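Sharing a structure below in structure tokens format, with a few things to ask.
Not every chain of the complex is shown here; the ones you see sit where they belong.
Per-chain residue numbering starts at 1, and chain names A and B are given in the order in which the chains are listed.
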Amino acid sequence: MIILFGIFIRYNPEADAHWPEFKKQQNITSDIENDFYFRYPSFQDVHVMIFVGFGFLMTFLKRYSFGAVGFNFLIAAFGIQWALLMQGWFHHLDFNDGKIKIGIENLINADFCVAGCLIAYGAVLGKVSAVQLMVMTLFGVTLFAVEEYIILNLIHARDAGGSMVIHVFGAYYGLAISRVLYRPNLDQSKRLQGSVYHSDVFAMIGTLFLWMFWPSFNSAIAGHGDGQHRAAINTYLCLASCVVTAVMISSVVEKKGRLDMVHIQNSTLAGGVAAGTAAEFMLTPYGCLIVGFCCGIISTLGYVYLTPFLESKLKIQDTCGIHNLHAMPGLIGGIVGAITAAAASKEVYSEEGFKLTFGFEGEFAHRTASIQGGHQAAGIAVALAFGLVGGTIVGIILKLPIWGDPADENCFNDEVYWEVPEDEESLPPPVEYNNHMMGKHTGP
Amino acid sequence: MIILFGIFIRYNPEADAHWPEFKKQQNITSDIENDFYFRYPSFQDVHVMIFVGFGFLMTFLKRYSFGAVGFNFLIAAFGIQWALLMQGWFHHLDFNDGKIKIGIENLINADFCVAGCLIAYGAVLGKVSAVQLMVMTLFGVTLFAVEEYIILNLIHARDAGGSMVIHVFGAYYGLAISRVLYRPNLDQSKRLQGSVYHSDVFAMIGTLFLWMFWPSFNSAIAGHGDGQHRAAINTYLCLASCVVTAVMISSVVEKKGRLDMVHIQNSTLAGGVAAGTAAEFMLTPYGCLIVGFCCGIISTLGYVYLTPFLESKLKIQDTCGIHNLHAMPGLIGGIVGAITAAAASKEVYSEEGFKLTFGFEGEFAHRTASIQGGHQAAGIAVALAFGLVGGTIVGIILKLPIWGDPADENCFNDEVYWEVPEDEESLPPPVEYNNHMMGKHTGP
């Protein structure tokens, strides 16, 4: 990795010490127009989503919090390095000197790329080893970079928030792997598959940071100015609407009208996924509410009816229910994007806004809205295909008995891979400790 | 909601795809001058305060963490949609086409509006149903929008951080509701009214995110440039001073000099509340320390002496002690704002700074500092009146026996409204699990 970085990776002009010269050449009047100031706050929010958001969202299992947050940390940190290289080769290679010039936008894209792999981790959470996760991430990042190149550069579909590129690909990649690694005797570790009270509260940390920063996720690499502004507003509205719907549906489907934490932790986020592709488009505020409304319903019902069906009939064991949180909302997002693009008009976008929003310049200068709509739809198909085929192949690789995966009865158990501290709760408290608690203190 | 959004809500010019045209018309030279880049980082911080800050601050109860963080999530997400409409009608309606044009500042204002309702939730935490909370939020947002319109537009008081508009209103709204919903037999659920060790640590997550991001809260909608800069500094200093004082007082009043987590979790924040109205003013750094100092004392003593008094004599059951955290510091903040405004001079502010800070333009161009001081004081009275009267009326509505409120012995208990996982702690650990812990592993 170090050698590859040494050969290929350099700073881009906005991060290089030659910036004062570059600024003069480009007639940039102020340091504040460095891309850093456009994107850094969003980058940090995305970074929080990747490490705290995804990490803590998966801590809901009673005895797999170390694995959730720790392995998430490991594979994300590994993945972003590999992603800088892979995405660099496909998107940012400077053909003059054969170098990849990185700046803040590359860091965001690397985080996005890793997000795809972390989504996939959700499907196999608790059932694979750290080594398997590293392999999964290595291939996942590679596939992601290729798929992203095809969708964004060749097909020239737009996907600011990655509904297709990140969520559809990541989810089906994970589900395909989980299908190949199907464990018929997984109920041997059934006692560890649930949550406890405080692990559900930890998971809410993940949920909330994902939810709050999703507007940054969808706007992070959108166009400067109105593009980022509109993407943030659209996502905010989708998410708000989705929460209300998800809670209502959860209350309706559960016995006695009680709410289920699984739905609150996951289905409330579906709106952000679905707002991804069309985030930058003129989706209109009420359009956002409609998208959020639909996602809240579909995602919650998915947890109630579809996940058990997937497990029993299709033999897909989906620990975190990523099919409901990422796959279906991602598909909705892709479709919404295709429709919105096909319906775009120069009256709504203005002559120049139309070009900027859809990137109709250079070889794409003559594309029309309806053609763009078709290409958006093609993007969904590519993401789906890469996820399913790539996941199946990687799943077969991971099935090789050389990766140290846990036995069925040890799934969802941190003790296999972690030094776990002795727990007071499951041991009688030592006498001297009790004495102390009731006894005398020194101190002020 | 979707229909209302469809009829009324549109993007404002800075979020609309017509931005490139608008930019030319307005002679804006760079995308970075889009309001998005002035306010988005502050918006995200405020967003964290609303969802993680308020949500986790209320998780201190041993068995109401789901309700604290989950219902907070629900009513905030519902409230911001309704707030966009209500605040839009009162503040942002474009009379040319009858539409509300939203941008990043509206999202911040919607979050602010919801903050008022979440403060009120603090008073009734654990004693109301989700439906009651929705009703409370619906009316609360509506009252807030009217009160805000009167204070900021008609009276033309300044309130960048909302000491009056948000905190005084929200706190008295909640306290009045709590008074009407008084439960004489609440001690039937006394065993659930305390905290446990880790619930106090969860609550500190809320405290710290509120504390850290309060400078963003108070500066989010302050004037561009020096206004936001000064508001952030003022709030930072108030808060720092308040923490030290609160800890000292907590140590003095408790037996054996020990500290009480309730004070650390709440009273440390009072400085931020009190810095709200005067945040943008030339409060001076030492003025901030004085304000923080006073709030730390008053708020901590309030928890020790006033909360028991309110409950026993005035029959106000205030679960989170919002009277000490929001009501009293909010009043202090309003008074400090009135005094600072009345004492303002053109020497201190400069000719142009004076106009900008107090918005003395248009019909208010001839207002003087002392007149402004009087109008600030009037603002406090309006906020107080709206809170008390509005809260009483809404309280009476909520007393109707149709909202599914919990019985006295089921207060502060998540199991009424949530699917709560079986807890290992209260069950003997299953044998096979113990065996496993001591026994053999597979794996690497």
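In the analysis below, a residue touches a chain if its C-beta (ideal position, glycine included) is under 8 Å from a C-beta of that chain, and two chains touch if they have at least 3 such contacts.
In this text the structure is predicted, and so the values were computed from the model without any measurement.
Asks: All chains share one sequence here; work out the copy total for the full complex from the 2 shown.
Replies: The complete complex, not just the displayed part, contains 3 copies.
One rule holds in what follows: only the chains that are shown with their structure count from here on.
Asks: Could you grab the centroid distance between chain A and chain B? Build each centroid from C-alpha atoms only and quote it in angstrom.
Replies: Taking the average C-alpha coordinate of chain A and of chain B, the gap between them is 30 Å.
Asks: Once bound in the complex, which stretches of chain B touch chain A?
Replies: Those in contact with chain A are residues 1-3, 5-6, 9-11, 14-21, 23, 29-32, 34-37, 40-41, 44, 47-48, 51-52, 55-56, 59, 63, 65-66, 69-70, 73-74, 77-78, 80-81, 84, 102-104, 107, 130, 198, 202, 205, 251, 256-258, 416-425, 429-430, 432-434, 436-437, 441-444.
Asks: Under the stated contact criterion, what part of chain A meets chain B in this complex?
Replies: That would be residues 29-30, 32-33, 37-38, 41-42, 45, 62, 129, 131, 191-192, 194-198, 200-201, 204-205, 208-209, 211-213, 215-216, 224-226, 228-230, 232-233, 236-237, 239-241, 243-244, 247, 251, 254, 258-261, 264, 268, 282, 284-286, 289-290, 293, 348-350, 352-354, 356-357, 404-407, 409-410, 413, 415-417, 425-426, 441, 443-444 of chain A.
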